[in-house]
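One structure below.
With one protein chain removed, the remaining protein chains of the complex are shown where they sit.
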Amino acid sequence: MSITVRYFAALRERMGTAEEVIDAPAGTAAELVAWLVARDDQADALAHPSTRLIVNDEIVSREHALSSGDVIAFCPPFSGG
Amino acid sequence: MSITVRYFAALRERMGTAEEVIDAPAGTAAELVAWLVARDDQADALAHPSTRLIVNDEIVSREHALSSGDVIAFCPPFSGG
Amino acid sequence: MMLIRVQAERFDAGALLNKMSGADSDCGAVASFSGQVRGGNGLTALELEHYPGVTEKALTRIATHACKRWDLRQAVILHRIGRMEVGEEIVFIGATAPHRRAALEAVSFMIDTLKTQAPFWKKEFDAQGERWVETRAEDDRAAARWLQEEEDMSA
Partner (left out) sequence: MMLIRVQAERFDAGALLNKMSGADSDCGAVASFSGQVRGGNGLTALELEHYPGVTEKALTRIATHACKRWDLRQAVILHRIGRMEVGEEIVFIGATAPHRRAALEAVSFMIDTLKTQAPFWKKEFDAQGERWVETRAEDDRAAARWLQEEEDMSA
């Protein structure tokens, strides 16, 4: 299925891109992370517990089931204000 | 002894004056209040527990001993801000 | 830096805030509180009386206390006296600090303490006449809370 993946801040720099559209197997957010890490070791930071997942603008858990067309963003801990 | 007495806000209006210099017998602030009430019934408000006493710019208790030349102020509860 | 002022003239809260913000680049946090004459229940004006000299001492004591308790760079207390119409400013409290918690708590502390420790008296005017404002029990509790916290900390 087609998933748009976005990376922010330190994760954007680590992944070397702000956004990519990938064709990944159906599954949960955790399974997508495993798929990304298998593709590229650098992606291990996405698995870190402090990384927050936002799917279609809502914070979700790693058990969240993804659907084709979803936009998933990987976010380091927020540091605004 | 000579004491300057100041009245503020509602107490000023009740006593009909902002300041007077009186010749009162030596004693505590409480004794001065009794002397003022004996002189004029209106002064009973000075004896109310919510009335604060300031002598020479410092808040004092009713047991405070007055000296000639002191300035004593009778203050209703504060309501600034 | 402390700024304590009691004045009849109106003041510009925004200008005060900007002056505080610009004064010190070592300061990440600026907090402020301003109180103004609240309309809505038929109130037309306020009159503020105070005890000259004693008021300034009380405000200085409050700001000094705040500077001791929190790591502040600036503490500002400005209070008007005399007659004020609905919507006019009465009081401005401000604090700057390296960290936000200090600035926010110091501002709360200073306005709470001012209410019960500084010799100001408010008279309200409306169509029915005039009356002196009574202290609200809530204000006494707010001020007492800070003192209780200090006792707890030093216990």
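The letters A, B and C name the chains in turn, as written, and every chain counts its residues from 1.
As a working rule, a residue touches a chain if its C-beta (ideal position, glycine included) is under 8 Å from a C-beta of that chain, and two chains touch if they have at least 3 such contacts.
Nothing here was measured: the structure is a model prediction, and the numbers come from that model.
Within the whole complex, touches from the chain that is not shown fall on A, C. Among C:Ala15, C:Ala127 or C:Met153, only C:Ala15 touches the chain that is left out of the view. Residues of chain C in contact with the chain left out of this view: 12-18, 21-22, 25-40, 86-87, 89, 98, 100-101, 103-104, 107-108, 111, 138, 142. Considering the complete assembly, chain A touches the hidden chain via residues 6, 8-10, 12, 50, 54, 57, 73, 75-81.
By definition in this document, only the chains that are shown with their structure count from here on.
The interface with the largest number of contacting C-beta pairs joins chains B-C.
Chain centres here are Cα averages; for chain A and chain C they lie 48 Å apart. With each centre defined as the average position of its C-alpha atoms, the distance from chain B to chain C rounds to 27 Å.
Contacts with at least two other chains are made by no residue of chain A.
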